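With one protein chain removed, the remaining protein chains of the complex are shown where they sit.
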Amino acid sequence: MDIELKEKEEYIINMGPQHPSTHGVLRFELCLLGEQVKYVIPHCGYIHRGIEKMCEHLTYPQLVHLTDRMDYLSAHINNEAVALCVEKSMNVEVSDRVKYIRTILSELTRIASHQLWWSAFGMDLGALTTFFYGLRDREKILDIFEESTGSRLTQSFITPGGLMGDVHPNFQKRVAEFIKYFRKKLPEYDQLLTGNVIFRERTKGIGIMSKEDAIDYGVTGPSGRGSGFHCDIRKIEPYSAYPFVEVNEVTLTEGDTYARYLVRIKEMWESLNILEQLVDNVPAGPIMLELKAIKAPKGEYYQRVETARGELGVYIVSDGGPSPARMKFRSPNFSNLFIINKLAAGHKIADLVAISGSLDLVIPDIDR
Amino acid sequence: MYDFAPLIDSITSYLNTNFSPFWAGLLAMVMLGLVLLLIYAVLGLYLVYAERKICARMQNRMGPNRVGPMGLFQTIADLIKLLLKELIFIRNADNFLFNIAPFIVIVASIMAIGSIPFGKGLQAIDLNIGVLYILAISSMGVIGILIAGWASNSKYSVIGAMRSGAQVISYELSVGLALLCIITYAGTMQFSEIIASQQNGWWIFKGHLPAMIAFAVYLVAGTAETNRGPFDLAEAESELTAGFHTEYSGIKFAFFFLAEYMNMFIIAAVATTLFLGGWLPFHLFQWQGFNQVMDFIPPVFWFFGKTAFVIYLMMWFKWTFPRLRIDQLLALEWKYLLPINLMNLILISFLTLMQWHF
Amino acid sequence: MAFLKTIREVGKYFHDIYSGVASLMRGMKVTGSYFTRPGSIVTQRYPENRDTLKMFDNFKGELMLIHDENNLHSCNVCNTCARKCPNGSIEIIYKKVEGADGRSKKILDKYVYHLDTCSFCGLCVPACDELALKFDQKFEHAVFDKRKLTKVLNKPGSSSKTTNE
Partner (left out) sequence: MQTEQLTTLITSWVPSQQPGVSKQYPEFILPADQVHFVAQSLKAHPETKMDYLFCLTANDRKDGFHVVYHLTSTVYHHVVVLKVILPDKENPSVPTVSDIWRSAEYFEREVYDLFGIRFENHPDLRRLFLEDDWVGFPLRKDYKDSFTLER
């Protein structure tokens, strides 16, 4: 507990559940000292849907579509996590084609997610134009998704045993086009925001998170890597096609808001590199395994994947039935959220907005 | 050419011959008030439209395009919507202050517009302390903002109002000092005479580098004084939802909204008058042909063209930059703008003393 | 030395101003260049481009039962799609009729599809062995009455291919 007992006559403000900078139904209880934030208490649960309980009533292929709705910005990666966990339990391996396509989709998802984050982060800091540039470029990725999977946001495309269908014949061409397009657009992001003196002043030295704190609180993903915490599951426990490609983990050691920002910008470049290695080499092969029934045998299984926001863990306890006996999602945002009091206490309200923006919270993923 | 003084003189003489002095004065006042209000409303609405179109173009969007051709009537539709909206009654708010705050803000900006010279002789009142008058009146607006924040009985509003108070009061200083530079050059505070002193060249050109610095400082400080662009801390959408006007709805909100745009116009108009030669056409050395073509364009167009340019600059700032934090805002004022301004003023006084300007 | 330090600090002060203004200019160049290029506008004028707006082939719009030109569909009331649906969005109402060979046979009466609970996961379409289902390209789902979202997919008067054989 970082929070002291509430004194009388404190200036308490409820930021949220409806507030432009909490990006969803999250409530921060702020205690203010003038402009300064004395402490922040996050209150979550406004969008708690009981996904873990719902999973206990659904078969494995059915529950995949629920994971889309957790971290809706990395829907493909969430699907992939469940699929990998179930495949691991059944001790089967999908074809290389499936692995490659899964990884391409995951990396596209990561870029799309970071683009949206960049847009929203600019908005948080008051640079309103970033929002439209980010979304303009994200649209290209969503079009690729829509062409192949039929949906733009909640695709439910990756399923235990393979994919729901084959990708569109144009898929590789469009991805290659996107890589070329986005390589041209990314420097614009730097010119507009990264180099801006106001932006640097707003983010540098704000909300410094030490590596120890990051590990202690379990802050993963770009937020943790901004503090020098080597937590990239793509490197630690490679899955899908990551063993076949060269992945460079982006880490910085400053741990402030600017470092977390830079990690994400660099990760977009890195994702482009990974895509470039994969997109021309997609092998042929079956897209779905011939399985009699998709269900995990009795036992307990855990799968870690790296979503756009950090480490997603899928924990399945199975009795051997068609549905899991217990399904736990260790969602990255859940752990990332609770460090906010440590980071924001003592800073100004505007800094709290910058910090919560730099943690890149997706609220449905916290509440599940 | 294009002198409005005879027109206004003829109207005055018509009133004076046909009515008693009391009625003539009253009628003149009513006419003037109506004309000013009309200018105010139309300008305010079309500034909103311009802002929306400009930011849309910068953001790869189209902007308003549904109501009327190219969405020209969009803001009028918005105004009608705001007029028809319910005025929400806030529990435990100080109702008298809550209701009067938008009027203070809007009255301040209407009064300021009265002394702006739109063209030769096209000026409601040509005070001999015009610049001082504008500074005094436009800083009244902040009182309305403070009252609005305080009376709304909302915590966000209070923070927004306090920020706005700190911001406007400190940036008032830079605005004043930057204008003082030109007043030093021109040797007068009367708008008509300041414009007359620019017959042979605008102050931004003939005032050497210091005038340019003063212009830049004025632009930054002026943007800050209107609570716009990167200095919109009082509203700070992502921090304080809407700052001091969080609790306002309907036409009272529209008053704040209009006043913000009109304040921007006033700032731009003052910049035009003092730095860019007001309604004077652009003349280049002694090129007679070129100068005559320029003279042919009516002064009102010159005035609005220059003002539009300054407004475009301010909008460009707003749609590009992130917002400053409150301490950085004050640091910018007290550590950068104010010292530069003071140095600039000393330099200008020296230049004026030596008669080194053209 | 103190004097030198002051000089350096003053130099840094002005350098800060210069680099700050330069960085701001770089940002303004980006927005300004888009302002001068109307060709970069990406807005789709939606209701106007309705005729030309074509969704991708794979787009998951509404579920539909494929009918051929003779108003025949190929649903044989196996109920697999309803069982596969995670939200219970599909209800198949059938009636039993006496077949030609004397055995009672299930015939589709109403294929009820609840669009309001459908989450477009797409499990039903590949589940159908008869390939009777597909997603169409419709994306304008908005209605004023929620009850309109409950749809009957088999067209009036249609019958199954399997019963006709």
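Every chain is named by a letter (A, B and C) in the order it is written, and numbering of its residues begins at 1.
We adopt the following convention: contacts are C-beta pairs under 8 Å (C-beta built on N, C-alpha and C of every residue); 3 or more make two chains touch, one makes a residue touch a chain.
This structure is a prediction, so every number in the text was calculated from the model and none was measured.
K.L.:
Of A:Leu142, A:Ile215, A:Met288 or A:Ala345, which sits in contact with the chain we cannot see?
P.N.:
Residue touching the absent chain, from the options given: A:Ile215.
K.L.:
In the whole complex, not just what's shown, which of A:Phe28, A:Phe132 or A:Tyr301 touches the removed chain?
P.N.:
The missing chain is touched by A:Tyr301.
K.L.:
Consider the whole complex, including the chain that is not shown, and state which of A:Ile12, A:Leu33, A:Leu153 or A:Ile236 touches that chain.
P.N.:
Among A:Ile12, A:Leu33, A:Leu153 or A:Ile236, only A:Ile236 touches the chain that is not shown.
K.L.:
Which residue from A:Arg200, A:Lys266 or A:Arg330 sits in contact with the chain not drawn here?
P.N.:
Looking across A:Arg200, A:Lys266 or A:Arg330, the contact with the absent chain belongs to A:Arg330.
K.L.:
Spell out the interface residues on subunit A facing the chain that's missing from view.
P.N.:
Residue positions of subunit A that touch the missing chain: 1, 44-45, 48, 50, 52-54, 57-58, 88, 213, 215-218, 220, 229-231, 236, 299-302, 304, 311, 313, 315, 317, 325-326, 328, 330, 334-335, 338, 367.
In this section, only the chains that are shown with their structure count from here on.
K.L.:
Please tell me whether A-B or B-C has the greater number of C-beta pairs in contact.
P.N.:
Pair with more contacting C-beta pairs, A-B versus B-C: A-B.
K.L.:
Which chain has the mean of its C-alpha atoms lying nearest to the mean of all protein C-alpha atoms shown?
P.N.:
A
K.L.:
Between subunit A and subunit C, what's the gap in Å when you average each chain's C-alpha atoms?
P.N.:
Centre-to-centre distance between subunit A and subunit C: 22 Å.
K.L.:
Could you put a whole-Å number on the gap between the CA centroids of subunit B and subunit C?
P.N.:
48
K.L.:
Hey, what residues on subunit B touch two or more of the other chains?
P.N.:
Each of 58-61, 319-321 in subunit B touches at least two other chains.
K.L.:
Can you list the subunit A residues in contact with two or more other chains?
P.N.:
129, 136, 192-193, 196, 198
K.L.:
Could you list, by residue number, the parts of subunit C that touch subunit B in their complex?
P.N.:
It is residues 17, 24, 27-28, 30-32, 34-35, 38, 40-43, 45 of subunit C that touch subunit B.
K.L.:
Can you name the residues of subunit B that touch subunit C in the complex?
P.N.:
Interface residues on the subunit B side: 54, 57-62, 65, 316-317, 319-321, 336.
K.L.:
Which part of subunit A faces subunit C closely enough to touch in the complex?
P.N.:
For this pair, the touching residues of subunit A are 58, 61-66, 129, 136, 139, 146-151, 154, 156, 164-165, 168, 188, 191-193, 195-198, 200.
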